[in-house]
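Supplied in structure tokens, the structure appears directly below.
Selected chains only, in their assembly positions.
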């Protein structure tokens, strides 16, 4: 693996989940792989789970890690070509990325969308230029439109908890839109949908998305998903409910009005098959998701966050193995 | 040891000082203890000595270290239960702490008081919730009311320098309030008092506290201490003077008026038994403590800061040993 930016970089989800769970069972078995190799983690935006889990994953593999909060420790980067740099940008991404590639064997990059211009955000211009110019393998730590390490951890969590039940039935997974006070990116739901659609195609799950009118995700990310507008109907028989807010894709970056009843709580859980509840975190308690669920037996959110480590470790291990070929 | 937040977590100061000095004599003897273990250092406030000495201590023990300046790199945490999170807090401490516990074997936390509400600060609500929800051993890197790694380094320094004198007499240790321009927490003096009172109970020292009227510490931290209001009388025969400013506990968080003469200088030193002078640093020169002392032979401040390393290493080592039981 030379690039990890979406589910399209993963030949088989089933196999990749298996790899991750083997690492979870035996975290330190591959430390010679990472010896004298350095992972650089570059953040253009804040991070808690992603930074710590990816750093720990690399340490488990025997690597060194250098963290660079480029939004705080560095300076403004230019991404446009052909401009005279006589303004506020101090360095062009062509040089900045190429230089970081000189000191690191693998780079991770986090770069959020601005939510002003859909074409610009969905072009992934910044991320793609970084990949192009750094000239080393790159792991997405969340880009403008995707958060694949999160989605990988999510499918690991579903697989891990479901296979303890020996009934052979495929789980019904519902991505359920939830309210928020801020306009959030579509990166997490896009990515979750994309991974679940592929997992559905691999026969692992059945996948439903529920959201109010106007909050439909781009169809590029939802091939084969069952799209619903009534949350209670969508939840019927659900085994996993993945709660998440996102701003509108159609009216790009906007927070639209929506009918009552989209916060996930115990009342809603009654419609499900005693579903496990997931969220990528950070979660706004009692706005997106009720405290009663988060503090109760149906919540998987901490377990799911813990699996971020094994997702990252499986990705980095695959890159190190590719490098050693 | 599963928790290090105060002297109450330490069965015997004498033994713990001995452990620390053995590490100082042989810093790298226990590197197998920390192999594949990770220390997470979480800062809600700035730090210099604490961050570097604790990081180095963990490295000496063979651990990995991940530093998280949550005040700068993260986001605002909610601590209250039962609130709808539709305001400025992005994540609840229940989730944030639990997640960090997923990636770290031991966590260190720094969290200063706000100095607005005594009950709130002295409840140590934030710190205690972090400990409760992270579910791994926690080292205090200074909380609202205590700074135990500093106090441990202080008693190490006193023991180490005193035992070179073979006369058998117990040293007289004086905690001496000093002026400052800002309202500072009581964490360092509370903690120093608490450790010295226990050291006095263990027969290691005699302990006196001197401060102007209105600056009395909470009695919870000063059992058995000799409390004085006249600095010159308090200094009589002192072997160690621990200089420190703090704001009022009674009129909580306030800087009260005080009589002249509380800055420590060579004139004051004449009242002592050629006392060694200590300060936790950072120190305001010629406001709290004179330059002539800081740059002269009676100052222990750098030596004392150096011992922060061995204090931290003894604490982390005790936690690793508990973990391996």
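Letters A and B mark the chains in the order given here, with residues in each chain numbered from 1 onward.
Here, a residue touches a chain if its C-beta (ideal position, glycine included) is under 8 Å from a C-beta of that chain, and two chains touch if they have at least 3 such contacts.
Everything numeric here is computed off the predicted structure, so don't read it as measured data.
Sequence-identical chains make up the whole complex; the displayed set comprises 2, and the total in this structure is 3 copies.
Everything below uses one rule, namely that only the chains that are shown with their structure count from here on.
Centroids built from CA atoms put chain B at 40 Å from chain A. Residues 36, 38, 40, 64, 66, 68, 70, 72-75, 78, 81-87, 90-92, 94-96, 98-100, 102-104 of chain B touch chain A in their complex. Of all residues in chain A, those touching chain B in their complex are 27-28, 43, 46-49, 51-53, 55-56, 59-60, 69, 72, 181, 281-287, 291, 294-295, 301-302, 305-306, 308-309.
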